[in-house]
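Yeah, one chain of the complex is gone here, protein chain that is, but the others are all in their spots.
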Amino acid sequence: MFGLGGYETLLLEGAWLTIMVGLMSMCLAIFFGLAGALAKLSTAWPVRALAEVYTTLLRGVPELVLILLIYYGFPTLIQDIGSAMGLEFIIDFNPFIAGTCTIGIIYGAFTTEVFRGAYMAVPKGQIEAARAAGMNRALTFRRVTLPQMWRFALPGLGNVWMVLIKATALISVIQLPELMRNADIASRSTRKPFTAFFLASCIYLAITLVSMLVQKRAEAWANRGIRRA
Amino acid sequence: MKRLLTIIAAVLALAMLAAPAMAKDWKTVRVGTEGAYPPFNRVDENGQLQGFDIDIANALCKEMGVQCDFVVQDWDGLIPGLLAKKYDCIIASMSMTPERKQRVDFTDKYYQTPAKFVAAKGSNFEISKAGLKGKIVGVQGGTTHENFVTDKFGDVVDIKPYKTLDEACSDLAIGRVDLVLGDSVAFVEFLGSPDGKGYGFTGPGYTDVAYFGEGIGIAVRKENPELTEMLSKAIAAIRADGTYKTINAKYFDFDIYGD
Partner (left out) sequence: MFDLIAKSLPRLCDGTVVTIWLTVLSVSIGLCMAVPMSLALVAKNRMVRWPVTAFTFYFRGTPLLVQIFLIYFGSGQFRAVLDGAGLWLFFRDAYFCAVLALALNHAGYAAEILRGGIMGVAHGEIEAARACGMSGAKLYRRIIMPIAFRLAWPAYTNEVVFMLQATSLVSIVTVMDLTGQARSIASRTYAIYEMYVTAAIFYLVLVYVLLYCFRRVEKRISAHLHARATPVATA
């Protein structure tokens, strides 16, 4: 219909997978981000140092290199450790899991910084009041700090999402049939690379547009009740 | 600190719960293949694998009485994938070179064809260091052909490695590269297509054992010699009983086994 001789459905299927990978790795990234931010603010210096290494390494090395390292290197590493211990087993990460975990881990480094900034933006008075009321550290974090962190974290998280959803295109190098890879297959079969990739970019733009609208809504919700200066 | 240790222990425990080895009694054999190397292996419009390698693989599995499961993997990830145990053998027109033999074991050969250059008809490139000076040569990345061109002509030509031979041929057709080196049989589809009309073989066929090995074989991990044995026996069997000839005739009008 769009000049791609029947391959349009392939692109849409790829788009669906792209969104799935994006959502799952975003959840993973948020999890790692919270963990990393807590680690960075911890009192034990080895934990802080580990978190520091995590964010520095994963933000300083190109994603393509990291994806290749993790997809091929990680299973080999675990299996080598296993055989050294006398256990013979097979770890088979299918590309979906490998890609999702990789992107989740990489962007966890970025969300760590977002959550760290959000934590420091919560007025200290709130935490003091909570402690004065007798809450211990964990309870304070869960009932007082975390709910308020979301408001400050949302813009940063929105930015990370924008970058993350485009990074999913890199998982095409490990054969996940997401949008980029399907566009590649379509371009090779129909010999119309420009058409195929242009359609793919239109789909990415649509995803971006929807994400921007959702982010606006989410920020409005998070800022409800806050008086603007 | 304690929490960190608990987490590490949990990860290791989870790792050990992973699938136990498809060990010594082979009921299912996972075959790794490229899926982008017609006529030997390709993925058709319905997502199914087709090709000479696929038919041979199915014939061998039938002969061995096991079930074949195919896994598609980009070319330069084939051997790393085998070593990472994503599949148990590679049937993807892989040459048995000395370099590769250091990492994996190979069965006996199941075919052998020379490597050749393809260029525009009438370009009359002289295949020597002087004749190719300043030219651009396309190859599939991670192949014996890339190694050959790098070593023999690397200092005078500009080498462009592509993900697949198909991409290299596409760029040849639009003039981005002057020549492409690859397996002579793998070019047949391109040369027969409308894009390949003005192109043809140029120069001699190459069969140096140091670069192209002793033919095309099946790669197996070194710790599975029994699988290598089984596959070699099966190859001999299908050659003896005529199955090989039937598959050969389906794709080529000459004997691809070589001598």
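For reference, chains read A and B in written order, and residue numbers begin at 1 within each chain.
Everything below uses one rule, namely that contacts are C-beta pairs under 8 Å (C-beta built on N, C-alpha and C of every residue); 3 or more make two chains touch, one makes a residue touch a chain.
The shown structure was predicted, so the numbers you read here are calculated from the model rather than taken from an experiment.
> Of the residues B:N41, B:Q73, B:T107 or B:N147, which one touches the chain left out of the display?
B:N147
> Which of A:A44, A:L69, A:M120 or A:V214 touches the chain that is not shown?
Counting the whole complex, the residue in contact with the absent chain is A:L69.
> Out of B:S170, B:T228 or B:N248, which residue would touch the omitted chain in the full complex?
Touches the omitted chain: B:S170.
> For the chain that got dropped from the picture, name the residues of chain A it touches.
Residues 56-57, 60-66, 68-69, 72-73, 76, 162, 166-170, 172-173, 180, 183-184, 187, 191-195, 197-198, 200-201, 204-205, 208-209 of chain A touch the chain absent from view.
> If you put the missing chain back, which residues of chain B would it touch?
76, 79-80, 83, 99-100, 103, 141-142, 146-147, 160-163, 170-171, 174-176
We take it that only the chains that are shown with their structure count from here on.
> Within the complex, which stretch of chain B touches chain A?
Of all residues in chain B, those touching chain A are 1, 4, 15-16, 18-23, 43, 45, 72-74, 77, 80-81, 83-86, 166-167, 170, 195.
> Which residues of chain A touch chain B once you look at their complex with the stated criterion?
Touch residues, chain A against chain B: 44, 46-47, 72, 75-76, 78-79, 82, 87-92, 173-175, 185, 188-189, 191.
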